[in-house]
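Structure record follows, encoded as structure tokens.
One chain of protein is taken out of this complex; the other chains stay put.
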Amino acid sequence: MTLPNEPLLVVRGLNIEFGPPERPVRAVADADLTLAPGEILGIAGESGSGKTTLCSAIMRTLPRSARVSGRVEFAGKELLSLSEREMARLRGRDLSMVLQNPMTSLDPLYTIGNQLEEVLRERRRGGAEVRPGGAVEVLRRVHLTAPELRVRQYPHQLSGGMRQRVLVGMATAAAPRLLIADEPTTALDASIQDEILILFRELRDTAGSAVVIVTHDLSAIRRLSDRVIIMYAGRIVEEGPTAEVFRAPRHPYTRALLGSLPRIEDEEVVLQPIPGQVPDLARLPPGCAFAARCPVALDACRAERPQESTVGERHRVFCWQAAAGGAA
Amino acid sequence: MNPDTSPPMVEAVGLTKTFALPATTLFGKARSVTAAVDVSFRIPRGRTFGFVGESGSGKSTVAKMLLKLEAPSAGRLLVEGEDIFAQTPAEELAYRRKVQAVFQDPYGSLSPRMRADRIITEPLRAHGVSRREAEDRVPDLLRLVGLPPESARKYPHEFSGGQRQRLAIARALSVDPQLLVLDEPVSALDVSVRAQVLTLLREMQQRLGLTYLFIGHDLAVVRYLSDTVGVMYFGRMVELGPARLVLRHPAHPYTRRLVALAAGDAPLGAVRMQGELPNPLSPPSGCLFRTRCPYADATCAARLPEMRPVGPDHLAACHHHEAVAAGTKAETGPLLQEA
Amino acid sequence: MARFILTRLGQTLVTLALLTILIFVLARLTGDPTPLVLPSEATEADRAFFREQYGLDRPIHEQYVVFLRNVLHGDFGISFRYREPAFNLVLMAIGPTLQLAGVSMLVAVMLGLPLGIAAALRPGSWLAAAVRAYASFGQAVPTFWSGLMLIFLFAITLPLLPSSGYGEVENFVLPAVTLGFYASASVTMLTWANMTEALRSDFVQMERVLGIPRRLIVLKHALRNASLPIVTYLGLQFGLLLGGAVVTERVFAWPGVGQMLVDAILNRDYPVVQAAVMLTAVLVMTINLAVDLLYAVLDPRVSRS
Partner (left out) sequence: MSATAEERPAGAGGLLGARLWRSGAGRPPLLATAICLLMVVAALGGGAIAPYVPDEADFTAILVPPAWAEGGSLAHLLGTDQLGRDMLSRLIAGARISLLTAGAAVLAGGTIGVTLGLAAGYLGGVVEAVIMRIVDAFLALPFILMALAFVAALGTGVGNIILVMVLTNWARYARLVRSEVVSIKKRDFVLLARVAGLRPWQIALRHILPNALTSILVLAVLDVGRAIILESSLSFLGVGIQPPDVSWGLALAEGRTYMTVAWWLTVWPGLAIVLAVMSFNALGDWMKAGFDPRGRL
């Protein structure tokens, strides 16, 4: 078992490829990350940045066509070499996940109570009976109104926000040590998004779970997570403590991303869009994938892939400019 | 032309739209759902009116009425002083040249079986412009929205989401419209691309003197483009006024909540929105927001608040707007914890 | 729910009414039945009397009203050939047809469901390829040919089973296998497609990451969701089986409605044709209605809204 200071999750040199081997699409390239118990990590990136694929690799739910190499260690276990049966035993108990679309993630033919009890029953090893009020209790924990009524209702009778609460309740029923949330608020209205995010923080505070939240919504990450990883075209480009990255981003892409967000607090809203578009993953340039859109790109950036450089405590960045101190 | 005497580009008076639902019980009364009630606003020429609200608030219904895709159940909709639901077919065709639209979904907005040049020229052709003349305009239009002229021969699936929205904008601009209805045009786009399209829209407005009706759920985005904003809640307009005023000094508790949520710096949990949206089939009595409002009292349950002035050009529908503006009750803290 | 039932019932009645019009029009198209019914030595007065008796001298819409009234009373006229009420003849033949269709259905489901599910669970495997080959062959083989080949093999070459007849259990084997095999092909394909879709759905993904055992995901969730469209389809399939029975009955000399219908057409015995068509139509539509109602009961999105 892990010691308190040992990391809960360690990913090393993770590569995920799709498509024909002679012309592969590298959805995730050379990903390294470490997560401590009880830590909340945000992974941000635009579509095609590989953030969802990375999470599916950790949960081992990638389609069979994916080619995965590297290591994923969870609490000392190498997940990639586990059998499907061993992996299924971990899922939902030690590591769990919340998916993007609450509207379709519940079976339409069974009541909420039935589906919750099914999850609870699977949690009890050794055949112990599920307590009758268990499902209601789970719903109360995720602050769903009128839980006694909800357990008798079918998914279509609940709104999207309510369904996402149910799903978070299911995923966290066993107080997993790691919860991965993939775009958990994207399909929801603004007034409900925060209510879902709060559930993740409560989970960490009450059960000591670590949480990985994957989203394109920078504001959610800023307010929820302890640490943030920024991904671009399948690679991690910057990683560091959330406050520091948002205050002093070191990678030009992170900076550009923050600059292109309209902010309501300012007197006048100014936008600085990033020119160009995300490159095709099947035809990446030899150097830095962001070089073509980067305002401060050097010749070196186009020629060679940037190496990792440390720019502060636990703050690392993959950029030649930042490494040279030029973009500071 | 004197701007004071000419009618505004758009004027909506008491616009209401109800949809009939089939009865659920055998001999029950056929019920109806109200998508928009008594919505009134005006958009001066060359300005942007921003509509803010969550899903189901009725903002898209108003847009569809302005595009004549739906007819109002009550109320009037005037464009340049002319009632658009009392037009002859010839007048309607002329109107369709004046008003164009860009929708949210960049994948559903363009016919997958048409090439970019045909997509762009289709509105022109519909208005009787010859094929040759229409095609001559394609390179200019593509350049206008920042697409290379070679893309004329491509099919929609060969473009990225942001490029498709550019294409949709080029198509809308092809007939030199005066009014653009923008229904969540950037909501489906990635952050970096969103900023590109927003700056393009602002540039187009300045260059071509367009009037916009902009619909969005992201307050910061709406504020970026809008001069005036209207906040919709559950089919009703609850606050209306100059964008800066409404978003910096909101007078309706709902707007206040939205603004607080949109501020990226607010710590998580500082603002809580309690409860769920009411059921459209059995809305609460009185003020529709009272079930989620910290200011709600007996008055709110008894009477529906009317829109009334709370400042210069600034209207809000709240019985307690003074207290709200003064912020006597915090949106924060344990008061609202039990959601 | 009540409204849903009534709407469907109303639609069915309208369709039935239209069908009676269609059959009536078809009956008129065949021309004057008088020479067929009366012996050639009948006098002109006999013919006129016959026409008057059957209302053939009245305007077309009045004739339809008479026709409709008769149909509602189960009166399709007297069979020209057997000199008995056509409706009674058809009613006697419907039993064997229903038995054949029912047993074939059982064969089809027992073959099609497991094959379809197995193929969906192992995409890309040799099993899936074999199931695909089975289904595409089954859909292409006309029952009259497979029936003949089975007779050739099991009744002539190896005399194990009777090639025709009705009444004993062994009489059922060849016809039911012939018809059931044909129907099993489409049941297989439909089960496969729906099961594949259910296994790809978001909620199955969610259950996977929640660590729900695969057995439970497949049997409790995916299969039940996939079964909704399959139930509807089986209703339709039963109608197709009644149609397919026409040919199969002919091959195996089965005393059913199909056999009777073909004989009636060949002998221009129109009252029997009309009675057979109408009765089958009512049967098929009743089954479809029942299946729709069953669907509504099975799907909470319909029954609980």
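Which chain is which? They are A, B and C, in the order written, and residues in each are numbered from 1.
Just so we're on the same page, contacts are C-beta pairs under 8 Å (C-beta built on N, C-alpha and C of every residue); 3 or more make two chains touch, one makes a residue touch a chain.
Model, not experiment: these values are computed from the prediction.
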{"item": "Candidates A:S47, A:S81 or A:T310 - the one touching the absent chain", "value": "A:S47"}
{"item": "Residue, one of B:E11, B:E54, B:D117 or B:D190, that touches the chain absent here", "value": "B:D190"}
{"item": "Touching the absent chain when the full complex is considered, from B:L78, B:A101 or B:L213", "value": "B:A101"}
{"item": "Of C:A48, C:V65 or C:I156, the one touching the omitted chain in the full complex", "value": "C:I156"}
{"item": "Sites on chain C contacted by the missing partner chain, in the whole complex", "value": "11, 14-16, 18-19, 21-23, 26-27, 29-30, 136-137, 139-145, 148-149, 151-152, 156, 193, 197, 239-244, 246-247, 250, 261-262, 264-266, 270, 273, 277, 280-281, 284-285"}
{"item": "Where the unshown chain meets chain B, residue by residue", "value": "67-69, 93, 96-97, 99-101, 103-115, 122-123, 126-127, 155-158, 161, 168, 171, 175, 187-190"}
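Definition applied: only the chains that are shown with their structure count from here on.
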{"item": "Chain centre separation (chain A, chain C; CA means) in Å", "value": "53"}
{"item": "Centroid distance [mean C-alpha coordinates] between chain B and chain A, Å", "value": "32"}
{"item": "Contacts with two or more other chains, residues of chain C listed in rising order", "value": "305"}
{"item": "Numbers and ranges of chain B residues touching at least 2 other chains", "value": "none"}
{"item": "Chain A residues within the chain B interface of the complex", "value": "46-47, 143, 145, 159, 161-162, 189-195, 197-198, 201, 216, 218-219, 222-224, 256-257, 260-265, 269, 271-275, 277-278"}
{"item": "Residues of chain A that touch chain C when the two form their complex", "value": "59, 61, 88-93, 96-97, 99, 101, 104-110, 118-119, 122, 154, 156-157, 167, 170-171"}
{"item": "Chain C residues within the chain A interface of the complex", "value": "201-203, 205-214, 216, 220-221, 224-225, 228, 298-301, 304-305"}
